[in-house]
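One structure coming up, written as structure tokens, with questions to follow.
Complex shown without one protein chain; remaining protein chains in place.
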Amino acid sequence: MELVTVPLTIEQPKSKVMNGSHSLNPHIVVENLNIYIQGNHILKDINLTIPDKSITCIIGPSGCGKTTLLRSLNRLHDDNVDVKITGKLFVDNEDIYAKGTEVTHIRKKMGLLAQRPCSLPMSIFDNVVYGPRIHGVRGRRKLYEIARHQLVAVGLWDEVKGRLKTPASTLSIGQQQRLCLARGLAVEPEIILGDEATSALDPISSKTIEELFITIKDRYTVVLVTHTLRQAKRIADYVAFMYMGELVEFGTADQLFNHPKNQLTREYISGGFS
Amino acid sequence: MSIKKLEEKIFKGMMMGSTLLIFGVLLYILYIIVKKGLPSLSWEMISQIPSGGFYLGKEGGILNAIIGSLYLIFFSVVISLLISVPVVMYLNFTLRKKSRFSAFARLTFDVLFGIPSIVYGAFGFTVMIYFGLQASLLGGIIAVSLLIIPVMIRSIDEVAVLIPVELIEATKSLGATNYETIKVIVRQLLPGISTAVLLSVGRGIGDGATVLFTAGYTDSIPTSLAQPTATLPLAIFFQLSSPIEEVQNRAYSAALILTFIILILSFSARYFSRRFSKNKI
Partner (left out) sequence: MLSTTLMSIFFLFLIGGGLFVNSLPIMQEKGLWTLLTTSNWRPFKGEFGFASYILSTLYVTGIAIVIALPLSLLTSIYIIEYASPKILRAFSSVVDLLAGIPPVIYGVWGTLTIVPFISESLAPHFVEFSTGYSVLAAGVVLAIMIIPLIISILMEVFVAVPKEMREASMSLGATKWQTVKKVVIRKSIPGIIAATVLAISRAFGETLAVLMVCGNFTDLPKSIFDACYPLPALIANNYGEMMSVPQYESALMFAAFLLFFIIVLFNVISRLVLIQIDKRYQL
């Protein structure tokens, strides 16, 4: 199969998308983002607008740079000396890569769910309230309320309410991922980032997490990297297709899956390559 | 600046300071050893034995200690290898990976590893008394071997656990005899064995407490296992406190030579373990 070189189609949802009942306010705007890792040009001139209060899925074959892009959204590359980033990334109209921007303030706006659920080495309770504690929230009552609220929100409350002080590592993997979501929500972010958040889970837990995303999307902007097309088809409002470090196409789910404009996109979603 | 930031800055400063301190201490130690030892280092120093008694005699050098240490460590390493390699092979290739016996054995070796050298010296002394031996080269060899066996076992074991069991099965299924299988395993272990040897030599050659009771001390070079022998650590220890400057200088030279040997061993061990780890399966 020949790889067709296609011109980059830079999509600006503001100008293109007409249908759909989702709010079109851009929450994250990526402008001319280039990322080099150890000299290799990993992300090439990305321009992308992510609308708020919706689920945007980033899809593409492995190695296309989707995880790199996701992690650049909350500046997780900061500690990696091999990484060079140019371009701008606006969150709420603030360029997070501008000189002098305080990174913890940015990160507080976002919650991250990693591929393998990573609970912190502490009790369930301490895990959930870790974020608020870091940011200065005190008072047992208050913290308890926060924990309860978030654990209810992710559907874990009934399962753990009797053992909040036991180590988080005793939970099953599906429970741990929900715990991580609760933990992320506890800092009251605006954006939830998911890096193949269900790929390590069994089907039932995956489904629970997916349903949670759908539940919260009316209050949060959700950006997910998904490795399966089916998941994107199930829950995405917007889809971004990436290939070899470039953003190939972006549009609403309906648009991209049913009427893809780009040949490459068409081939990918019909299972041509992965 | 908020309290959080201040705290971070203070700790960061302390961390950097403590790192620099440790760097500095190493350099300081090397500097002192070189400063004291280099002026007295000469061809005579390393090619002659002390004359007129090691404690008071002004003439001569430390050849007795150099040769003595070399003899001692050579035989000790040979004996240790003969014991350590079979033990490691048994633990890794005959027993099942997770057997309780191997866990217990490893625990024992860990404990043995942590036992101070003077206990090995005292025990070696007991053994010698029991067999009616005098303080001698043989006594020293016994004690040092006991000391370095746990070191060797640990070091080789670290490498041996990485060798996949499938290798053995594959070899056997190709029709190799037990002897040939052993040869294959040993070849795989060679890098680990060489690092283990280097580490053990480093540990054994510099240790004074083991040989204090067991090897004795003398001016001359031993010509048989039953004679006492000088060793570099003791050459330093006994001669340092002498009132005679020439004797002290012998101590400093011995210190310099010993340190130099250790540096070479240390670099070699690092070099080999890095080099060979690329060539393994």
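Some points to look at:
In this document, chain identifiers A and B correspond to the written order of the chains, with residue numbering beginning at 1 in each.
Quick note on the criterion: contacts are C-beta pairs under 8 Å (C-beta built on N, C-alpha and C of every residue); 3 or more make two chains touch, one makes a residue touch a chain.
Not measured: the values here are computed from a predicted model.
Looking at the complete complex, one finds that the omitted chain is in touch with A, B. Set against the missing chain, the residues B:Met45, B:Leu72, B:Val197 or B:Leu265 yield one that touches it, B:Leu265. Of the options B:Ala122, B:Leu167, B:Ile221 or B:Ile244, the residue whose C-beta touches the omitted chain is B:Ala122. Not every partner is drawn; the one left out touches subunit A at residues 74, 76, 79, 81, 104-105, 107-108, 110-112, 114, 116, 118, 120-122, 130-131, 134-135, 167, 169-170, 180, 183-184, 187, 193. Interface with the hidden chain, as seen from subunit B, comprises residues 4, 7-8, 11-12, 14-16, 18-19, 21-23, 25-26, 28-29, 32-33, 36, 83, 86-87, 89-91, 94, 104-105, 107-112, 114-120, 122-123, 125-127, 146, 149, 153, 202, 205-209, 212-213, 233, 236-237, 240, 251-252, 255, 258-259, 262-263, 265-266, 269-270.
One rule holds for everything that comes next: only the chains that are shown with their structure count from here on.
Centre-to-centre spacing of subunit A and subunit B amounts to 54 Å, using the average Cα coordinate of each chain.
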